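Just dropping this structure here.
The complex appears here minus one protein chain, its other protein chains still in place.
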Amino acid sequence: MAEDKLVIAGREFNSRLMVGTGKYASFPQMAQALEASGAEIVTVAVRRVNISDRSQESLLDYIDPTKYTLLPNTAGCYTADDAVRTCRLAREAGLSDFVKLEVLGDEKTLFPDNEELLKAAAILIKDGFTVLPYCSDDVILCRKLEDLGCAAVMPLGAPIGSGLGIRNPYNIRIIMENVKVPVIVDAGVGSASDAAIAMELGCDGVLMNTAIAGAQDPIAMAEAMNLAVRAGRLSYKAGRIPRKLYANASSPLDGMIG
Amino acid sequence: MAEDKLVIAGREFNSRLMVGTGKYASFPQMAQALEASGAEIVTVAVRRVNISDRSQESLLDYIDPTKYTLLPNTAGCYTADDAVRTCRLAREAGLSDFVKLEVLGDEKTLFPDNEELLKAAAILIKDGFTVLPYCSDDVILCRKLEDLGCAAVMPLGAPIGSGLGIRNPYNIRIIMENVKVPVIVDAGVGSASDAAIAMELGCDGVLMNTAIAGAQDPIAMAEAMNLAVRAGRLSYKAGRIPRKLYANASSPLDGMIG
Amino acid sequence: MAEDKLVIAGREFNSRLMVGTGKYASFPQMAQALEASGAEIVTVAVRRVNISDRSQESLLDYIDPTKYTLLPNTAGCYTADDAVRTCRLAREAGLSDFVKLEVLGDEKTLFPDNEELLKAAAILIKDGFTVLPYCSDDVILCRKLEDLGCAAVMPLGAPIGSGLGIRNPYNIRIIMENVKVPVIVDAGVGSASDAAIAMELGCDGVLMNTAIAGAQDPIAMAEAMNLAVRAGRLSYKAGRIPRKLYANASSPLDGMIG
Partner (left out) sequence: MAEDKLVIAGREFNSRLMVGTGKYASFPQMAQALEASGAEIVTVAVRRVNISDRSQESLLDYIDPTKYTLLPNTAGCYTADDAVRTCRLAREAGLSDFVKLEVLGDEKTLFPDNEELLKAAAILIKDGFTVLPYCSDDVILCRKLEDLGCAAVMPLGAPIGSGLGIRNPYNIRIIMENVKVPVIVDAGVGSASDAAIAMELGCDGVLMNTAIAGAQDPIAMAEAMNLAVRAGRLSYKAGRIPRKLYANASSPLDGMIG
């Protein structure tokens, strides 16, 4: 399994867990959680980084750039324009041109606005950005994002911060059958088993923030997620036994029970 | 978390994963899978061990008794008498008086015969055995087994070898609320996420055989299960975020959606 | 479909919905709910009927015996002896020798004590009763009850009054494959869709009480259940379309997603 790397836009990663940096009690707690998670890709909300004034303490001071790949995100943007502007700002400040593109539809549910997302993705890709879009679990949308040149698609498992897990594994499965870029489940994971399920579906990776930062013990949960993503990936690659009504049943389940 | 040991009948274990030894392609493959699983407790079907003639190769030759706690089981027994006799035979052969008690109801579904199980457990406990019974996910039964003096209860997650995962987490939850001995989910696990789910429910351990031995790559699956059980336990102890319809919903889900 | 009758112990019924008579705000409300439900079999707790003194108002005054088949039940009995005694009392009072046998394991969860149930069933059947036992969703137990001579088996869908629906349709399915007497899901139903699901699994009938009596509008819920049981039965007999990942998928689902 030594060769089982995640490849996004030509870059290789050993860990398939990506983590956010928001909602921690403190920067040191965040740094410890990142460490425990084993993540190599770390997302940072451009709006939360004090780009103009680097004299103040910043969460970037707690993320070793030689150890983590920084993935600036456009959290808090509600239009294509806004998201595009934010990405350009991040690039000018030297952050990265690898971006996680979020265009949210409202402040309450935090669901993506996929129409604006498509507009923003088209502009940013022409602009030379490597775009990883947070989107609905919609295969037609994912294929459009791929066709535009996105480096991956990041369908949600459930609403951001909901902890509901992957509400529609069927949709995720259909997306995987129909796009060639990596499929990263982004948002919705609540517990270790949720992360394992994502990986067992065959997803290329999982991105989460609240599940770790909001746990009672974020460091322990980060370690749990680290183990769970590896467990799920191994379980997927190892080839599980078929589901049957009982072991001696002559055929696998045929979806006869919903 | 250093102190988070599994304690059964006064014995301490670091691993919460217990594994069977049947259905492997070869004894060496089995030995490798045991190693990869990190298990400390290993069940062995008394009927499959050549107790009388130790000159022939035996699976026991592949299980280092200084490394693993051997747990003889009564697989293949369909009456209390049969199971009791098998346990006594095992003890006389010097195997152990720590036993996993199985009394099956039929050869097709491999569900337990709980009426016979209760009879056998009563006899064996009087006989000085430490009894871990494989049983239905039935709280009244589990409490009776506890009252008889069983050292743990081992309710099934789903039929043996079915790979269906924990079909009724509600029943497992109710059992945990109502017994004080360790609750080990035995049978039904198919993938790493199933094992993680068992642990996240708060179970004390998980026992499996087919999920590992029947996987296309049993060694990789054994490692997956090793990671998954640790992930699930850590996730349980770390205190997960509440499930909500969306992050800003004012209250957690109230079971409004089935 | 004119011939699709439910037959229990040689008696024919047009309705596959059986209802209880407890927990209503008043007897008249109960009578209206019975009417709306279309049920032909109505269970009555022997302990709640004032058998000795018929001068006082009784729920029996509100149930027309020419319209409903009365099914006395042993609610509130916690031992075989107690249940047997209660059935004999009912018979002596002229209630019926058709009985719904309940032997509960505790007052909190109301799960059956299946060990005591088997004892009571054996005695009552020898005594000439027609026994319909409320039991766990355990195929081995159900077969034993059938072998004893029970006229039907009544596995629970979920704990009495829980409203959780059929928690383990797999178990119900396995029971139906393995017994020949009618299988009636008893307990757990919360809404109309739960009742429909029971019937779509191929069950012969559904018994419920709290779901109707505890609804905000019991009469409307009784009507909903009436329609739902007929809908589910028709849906089962009509032969549903196979489940597929999408319509043009080449094969039905293979249980690949849990």
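As written, the chains take the letters A, B and C, and residue 1 is the first residue of each chain.
Following the convention adopted for this analysis, a contact is a pair of C-beta atoms (placed from the backbone, for glycine too) under 8 Å apart; a residue touches a chain by one contact, two chains touch by 3 or more.
Only a predicted model underlies this, so the values are computations on that prediction, with no experimental measurement involved.
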- Since one chain is left out of the picture, which of the remaining chains does it touch in the full complex? A, B, C
- Query: Where the complex has a chain not shown, which of C:40, C:115 or C:200 is the residue touching it?
  - Reply: C:200
- Note on the structure: In the whole complex, of A:74, A:136 or A:209, the residue touching the missing chain would be A:136
- Contact footprint on chain C, counting only the chain that is left out: 1, 107-111, 159-164, 190-193, 195-197, 200, 210-211, 214-218, 220-221, 223-228, 230-232, 234-235, 237-249
- Task: Go through chain A and note every residue touching the omitted chain.
- Result: 105-106, 109, 111-115, 118, 136, 138-141, 143-144, 158-159, 164-165, 167-168, 170-171, 174, 178, 190-191, 193-194, 258
- Task: Could I get the residues of chain B that touch the absent chain, sorted low to high?
- Result: 169-170, 173-174, 197, 201, 242-246, 252-258
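Criterion: only the chains that are shown with their structure count from here on.
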- Sort the chain contact graph into one of these: line, ring, star, complete or other. complete
- Message: Validating interface symmetry: for the copies chain A and chain C, is the fraction of residue numbers used by both over half? Same or different.
- Response: same
- Note on the structure: Per mean C-alpha coordinates, the chain lying farthest from chain A is C
- Message: Between chain A and chain C, what distance separates the C-alpha centroids? Give it in angstrom.
- Response: 47
- Message: Please output the residue numbers of chain C that touch at least 2 other chains, ranges allowed.
- Response: 170, 174, 258
